[in-house]
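One structure follows; several queries about it will come next.
A single protein chain has been omitted; all remaining protein chains appear in their positions.
The chains carry the letters A and B, assigned in the order they are written, with residues numbered from 1 in each.
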Amino acid sequence: MQSMNGASSDPALYPMQEPLTRADLMRLRGGLTLWLLTMSVPLMLLVEMRFILVGTYVSPHVYQGVGIAALIVLIVSGLVMSMANRAAKNGDTKSILTNTSLTMWLGFAAWVLIGIQVTNRTMHSTSHYGETYLVTAGLVDFYLTCLLIAVFAVRSRVKRLAGSLQNFWGVHATTTVWWFGVIAWLVVYLEMYII
Amino acid sequence: MRDKALFFVLWLIFSAICEWLASLIGPHFYFYVASVQAQEGQNAAAFILYMAVPIFVFVVMMLLFALFRFRARDDSIQPAKSQIKINKAYVGTWLGLSLVFNLFLFVHPTASAAQAYFNESMAYNKSPKTLIVDVVARQWEWRFSYPQYGLTQTVDANGNDFLELPVNTPVKFVLNSYDYNHYYDPQIDVIHSFWIPAFGMKMDVIPGETRTEYIEPTKISSTTQNQMLRVQCAEVCGPGHPYMEANMAVVSPANFAKWVAQQKKLEA
Partner (left out) sequence: MSTVPNNLVTGASGLPLQPRRRMMAPVLRGVIWAAIGFLALNTLVSQVDPGPLHSYVNQVSVVFGWMGAVIGWVFGVGAWDAVVKPAFGYPLRWKETVGWRRFFEYSTDHKVIATQYMVASGSGFIIAGIAAMLMRLQLMEDHLWLFSVPQDYLETVGIHGTIMMFSLATVFMVGGLGNYLIPMMVGSNKSAFPRLSGLSVWFVPAGILTVAFSPLLGAWTTGWRGYEPLAASDGNGIVFYYLGVFALLLSSLFVALNLVATIVFRRAPGLTWNRIPMYAWAMLVVSFLNIIWIPEIMMAFVLALLDKIVPLPFFTAVGSPLTYLEMFWLFGHPEVYIVVLPALGMWMEIMPVMSRKTLFGRQWGIIGLIFVMLLSGLVWAHHMFPTMSDVEVLPFSFFTEMISIPTGFAYMVVIGTLWQSRMRLKAPSLLVLMSMFNFLIGGLTGLFLADPMVNMQIHDTFFVVGHFHYTIIGGMVFSGFAAMYYYLPKFSGRMYNEKWAQFGAYWMFLAFNATFAQFFIIGLRGMNRWVPVYPQYLQAQNFEISIFAFLLGLGFVYNIVYILWVWVKGRKVESQNPWKSKTLEWYANPNPEEDNFKEIPTVLTGFYDYSDDSHPIAWDPTS
């Protein structure tokens, strides 16, 4: 049904500022669930690929310290993002802004940490472990890139529309997807560094 | 009820006619059969054809019934007399028959033919009589060598690769894909498929793996006499794929021995 309060906030076109109904929330959560399902498929494929090509071999050239550091930074960033989410539940825009900004810095740090061995040519692209590592870690870094843009977008939106924003679905959704990114790296860490 | 009886009678009649037609086509499904294995495939295909005919007739007759018997003769829109929503007997029969039909087909000819081929392969592999031919596929050439006779690359009068086999003798093809001119470049090896149409069998040749194919030729012939008897690459393997074929011949054991001697002289 079309919103009647003027063309500029036609909900079909404008990011939702109005309060959400239960039905809206159901639909958005459903869509998000499907989206996370699709995003996990490539990861599953790569996990399978690793066991097909290299079995359980772990290269001694992999930087164990950097891997665990990235994991810790990401988990902390996830907790901070969850704090932003809690702030959104209370409608505390200032806290959302601080926490999302901290999340972005932490996320960027993890992005760099994961990116180190993807780009510094210490992994041999001709070895099976190396090529699998490059693609798997590269995929997580790609996901993180998208997530950073998403958090940045949400943060800008909260900042610019602070007064008129009546729902914080964006923050909730981004938190969920951010945790998806954290879990993605957890899976990749266990798979590429440990097992 | 009248519709059902009419349908059933017509179905029987047309199925019988079509089975008769199928029995004319079935034995020639493969067009040219020149090995034990092709004959097995031919038999399996003919059997599937006979099994498929009544189903084909059933569905097509249903469509024709809709087209002719149940067609509305005028443009007025009014409900059909029958408004049946479900008929348990029909659904049950359909479900039961399709299950039985498919399970049956899986047992015979699918599993039975595969079993037969498997047993033949085992027997050929053990038999000392079996001729071993090493086949190397590369972009874009088939190369044949006969390790039992010390032949490394057999060719015809024009110097093209040539495969010659004795009739009624089991053959074990050992298939590999690599380029003997560029063995240092793993990027260049691709998948080929070793296919001799008249033998009814094909096997992909995968780089980095060794595959085997077992055949027993049954007819004396050659590519020049029948082009179904040719070594053809069946899997696209790059620009030269259309040209990746080799001529071959199936000859009597005596002629084969002569040919081997002649090839040995050529290679010496």
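Rule of thumb we're sticking to: contacts are C-beta pairs under 8 Å (C-beta built on N, C-alpha and C of every residue); 3 or more make two chains touch, one makes a residue touch a chain.
All figures in this text were calculated on a predicted structure; none of them were measured in a lab.
Of the listed residues A:Gln64, A:Asn90, A:Ser125 or A:Gln166, the one in contact with the hidden chain in the full complex is A:Ser125. Annotation: of B:Ser23, B:Asn102 or B:Asn181, B:Asn102 touches the absent chain (contact as defined above).
Residues of chain B that touch the chain left out of view are 3, 29-31, 37-38, 40-41, 44-45, 48-49, 51-52, 55-56, 59-60, 62-63, 65-67, 70-72, 75, 77-87, 90-91, 94-95, 98-99, 102, 105-106, 109-111, 113-114, 117-118, 121, 177-178, 186-191, 193, 195, 197, 200-204, 206-209, 211, 227-228, 230, 232, 234-243.
Seen from chain A, the chain kept out of the figure touches residues 1-2, 4, 6-8, 10, 12-15, 23, 26-27, 30-31, 34-35, 37-39, 41-42, 45-46, 49, 52-53, 125-126, 128, 131, 134-135, 139, 152-153, 156-161.
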